[in-house]
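As you look at this complex, bear in mind that one protein chain is not there, while each of the others sits in place.
Let's look at chain A:
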Amino acid sequence: MDWQGQKLAEQLMQILLLAFAVVSFGTGYVLGSFQMMMLIYAGGVVLTTLVTVPNWPFFNRHPLKWLDPSEAEKHPKPQQQQAVSSKKKPAKK
């Protein structure tokens, strides 16, 4: 999942869950049925899980364009030595 996909997934999750919460509470209150509220919300949570948790293709529409390795070798980083000694790998997300 790329950066924009992650942002999209989080926003989708929050919006979908909140929307289902509002709809289920309203329906439950109007129908006077607590069970109906729970069923609608549970369905909403399952649907949201299916939409946002798996790594769908539409979360990967903005791949990062890394430099070609040969191109990077031609322009070595000045602090490369220091970076290796500290052994901190940049977190790949």
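Note that a residue touches a chain if its C-beta (ideal position, glycine included) is under 8 Å from a C-beta of that chain, and two chains touch if they have at least 3 such contacts; residues count from 1.
Operating definition for what follows: contacts and distances are computed from a predicted model.
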Looking only at "G protein gamma domain-containing protein", "Replication factor C subunit 3", "Centromere protein M" or "Signal peptidase complex subunit 3", the name UniProt gives the absent chain is "Signal peptidase complex subunit 3"
Residues of chain A in contact with the chain that isn't shown?
1, 6-7, 9-10, 13-14, 17-18, 21, 24-25, 28-29, 31-34, 37, 41, 45, 48-49, 52-55, 93
